[in-house]
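Heads up, one of the protein chains got dropped from this complex, but the rest are sitting where they should.
Going by the order they are written in, the chains are A, B and C; count residues from 1 in each one.
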Amino acid sequence: MRLNLELNPVGIVTKSRAAGARELLRKLTALLRRRGIHYLCDPATAKLLGERAKSRTLPVLAGSVKLLVVLGGDGTLLGVARSLTHRPVPVLGVNLGKLGFLTETALGDLEEVLANVLDGHFEVEERMMLQVQVLRGRKSIATSTLLNDVVINKSALARILELDVRIDGQFVAIYHADGLIVATPTGSTAYSLSAGGPIVLPGMKAFCITPICPHALTNRPLVVPDSVTIQVTLESESPDVYCTMDGQIGLPLKAGDRLKVRRSGTILPLIVPHPRNYFDVLRKKLRWGAR
Amino acid sequence: MRLNLELNPVGIVTKSRAAGARELLRKLTALLRRRGIHYLCDPATAKLLGERAKSRTLPVLAGSVKLLVVLGGDGTLLGVARSLTHRPVPVLGVNLGKLGFLTETALGDLEEVLANVLDGHFEVEERMMLQVQVLRGRKSIATSTLLNDVVINKSALARILELDVRIDGQFVAIYHADGLIVATPTGSTAYSLSAGGPIVLPGMKAFCITPICPHALTNRPLVVPDSVTIQVTLESESPDVYCTMDGQIGLPLKAGDRLKVRRSGTILPLIVPHPRNYFDVLRKKLRWGAR
Amino acid sequence: MRLNLELNPVGIVTKSRAAGARELLRKLTALLRRRGIHYLCDPATAKLLGERAKSRTLPVLAGSVKLLVVLGGDGTLLGVARSLTHRPVPVLGVNLGKLGFLTETALGDLEEVLANVLDGHFEVEERMMLQVQVLRGRKSIATSTLLNDVVINKSALARILELDVRIDGQFVAIYHADGLIVATPTGSTAYSLSAGGPIVLPGMKAFCITPICPHALTNRPLVVPDSVTIQVTLESESPDVYCTMDGQIGLPLKAGDRLKVRRSGTILPLIVPHPRNYFDVLRKKLRWGAR
Partner (left out) sequence: MRLNLELNPVGIVTKSRAAGARELLRKLTALLRRRGIHYLCDPATAKLLGERAKSRTLPVLAGSVKLLVVLGGDGTLLGVARSLTHRPVPVLGVNLGKLGFLTETALGDLEEVLANVLDGHFEVEERMMLQVQVLRGRKSIATSTLLNDVVINKSALARILELDVRIDGQFVAIYHADGLIVATPTGSTAYSLSAGGPIVLPGMKAFCITPICPHALTNRPLVVPDSVTIQVTLESESPDVYCTMDGQIGLPLKAGDRLKVRRSGTILPLIVPHPRNYFDVLRKKLRWGAR
């Protein structure tokens, strides 16, 4: 039980193209006003509400609010998570479409769940994030904090990649593959799962290194502790190789470019249904057998 | 036992960048001259030999010779196979590098094997080829005959694809995946194997339809008879989707584009070692257990 | 369109423990009597109906009737198929429980579908069967005709098996594994699928050889033409190794025992819904994506 004060103001981020988003926002903001809670919104949401004065960029929003309500799919929440690099803000994900791994609260439950959260009745699951730095020679050309995964991927036309993987400086192997995924436990149920990776419980302190269509059939996914530094060097010359972050941001790579992946200092405090059973999501989304 | 006459002239195609290619060619052409056999070459090989008069384009070569000797890797042989669309010419593949699935003759065995072949002592394995037509609206924008596979693949930055697959007009499923491979038995040990497909014996009359990193974990590879027509329609809008043929030719696709895949009327008569045991290659390349 | 005469008499086989089986049988037999069609039953069904005079053993039933109606699950139909070794009898599978791959007709559709079938409006899919012979030294110790698969499997306590596999006499490999499955296309969606095998369309003329938990990660499933003879020899000494047929019949094996698997001369004419789309079953049972 916490005081309401802590969760005021609230930030709202919406997948604004979603059907019914405007109507839902009206309900949500009315509820907040009734409780005397201030709110701020990302620009698209502010526009949808017709309340320009409430508009803040994501980084500013992340720095100003005590609770973030994200209305959308897992993709919307991933974008929000990337901006939460300086201070952890509890995030409540509400799915506007089908059930998400991150946006577990159903639309119909929003009012009840939000009321509980504002009353301080909620549970938080700390999701680790990864920090990736892209190095070209001695220069760092990009850095990001990600909730799901960082991927080196070739385009359709590029030849098979050669990737040199090292863990804490120790040589692991040269992977000949379409690409390679470094995923957090949260990301283990995203792209890594499609590529043959295991499901890693959200509470684990681990990375999963999953090759994509590896040439060597023995190149199986590798689970490593989150205390290590993973370095992936693109050995092969190829015009169309990219580093993609959470499947949303892309960066062209050149031969010799290196990715350094570590655990981020930040975590994402994800508000989860109470009582919490993570396996409900697996049973619903993956149709694992119920009783 | 066949008459030598049948195998005169011989065509020679080389992966000209390979180390020692020139020296090898000299040996090979000397051997042919000693036996009074004429030869023609692809342009790069003719240049390497310094015999410009022997130079022919691949299609002309394919139309003129009785035997094709391919010096290189599986990739070199795939390129040659694509030009053999009008008449079947026996192909002898000699690997200049590591053991290939198609170029099974080792460099050191070239003289002995070639002498046997010219004497008519050889075995041929008929490899089926697939014919693919790419349709945009009512127009055919590309057509090709392939020994390995045709692939729809997204670039690193594109969103997951939606592919509508039909077999002889019957709806199979919408695949949500990075891509989809339609492979011949020959192609089953190439890209399809890395994507999780089975090994299909070269003699089979079948296609293997293998999704690449499918979102639905139940979307397993599908083996279908070679008598069917497979239609794959790209449902999703995405700027960077390609159709790739034998991993060597790329064609950008637009939403609505359709691939029609059928068995080609042509086969590739691949000269195989005698006595023939296909599984030798699996044991050597995949290190399947020997006795 | 065929004459009714052809489908008289009808054989009925029931999974007699299924709930509601007796009531269903009453409806079914009433329908047959109204149309003047005779029927015979397997002993359990006859007992359930209280019509002992109609009772015939499965082999006698298989030899006497023109149509077999099987009420139950895929398991019930597999047992029936094994007795149809001398003459092909069209089989209509009606599932009493959940949707089956073989028993595609829903209970609620039985009367309509059966009426159509008796009127000659039906489509038949010819399912190939495999014939297995188990050899100990020079003696044949068992032989069977199977619709799904033959499996060599170790018990929980036995050490990993060593299996020598040959195709048409050619050595394939020594498999070190928990076991090995040789499946027909029909069986490809049964045990073989769980062990990592592909889905092979029912119309294919092929076997799928799928190792179970192989020690070598490169030992991938192998699809071979139905014209071959597959020989599997149990090399390892182990007290608890079995040959299981369609998962229903078990036979203890000793070191040195050999399985010979060939295509059976018999096929199973399976009555399928009209219009026929095999992929409906994949979409329903495996939840492949619909539109």
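Methods note: a contact is a pair of C-beta atoms (placed from the backbone, for glycine too) under 8 Å apart; a residue touches a chain by one contact, two chains touch by 3 or more.
Note that this is a predicted model, so its numbers are computed, not measured.
**Q** Touching the absent chain in the whole complex: find that residue among C:80, C:147 or C:193.
**A** Among C:80, C:147 or C:193, only C:193 touches the chain that is not shown.
**Q** Thinking of the whole complex, not just what is shown, which of A:20, A:225 or A:256 touches the missing chain?
**A** Residue touching the absent chain, from the options given: A:225.
**Q** Pick from A:41, A:158 or A:193: which residue touches the chain that isn't shown?
**A** Answer from the full complex: A:193 touches the omitted chain.
**Q** For chain B, which residues touch the unseen chain?
**A** Chain B touches the chain not shown through residues 217-218, 220, 287.
**Q** Considering the entire assembly, which residues of chain A contact the chain that has been omitted?
**A** 164, 167, 170-176, 188, 193, 197-201, 203-206, 208, 216, 218-225, 277-279, 282-283, 286-291
**Q** Give me the chain C residues in contact with the hidden chain, please.
**A** Its contact residues with the unshown chain are 151, 153-157, 159, 177-179, 191, 193-196, 212-215, 217, 240-242, 244, 247, 250, 286.
Quick note on the criterion: only the chains that are shown with their structure count from here on.
**Q** After a C-alpha superposition of chain A on chain B, what does the rotation angle come to, in degrees rounded to the nearest 5?
**A** Roughly 180 degrees of rotation.
**Q** Rounded to the nearest whole Å, what is the centre-to-centre distance of chain A and chain B, using the mean of the C-alpha atoms as each centre?
**A** Roughly 41 Å, centre to centre.
**Q** Please report how many Å separate the Cα centroid of chain A from that of chain C, as a whole number.
**A** 47
**Q** For chain C, give me the residues that contact two or more of the other chains.
**A** 218, 220, 287
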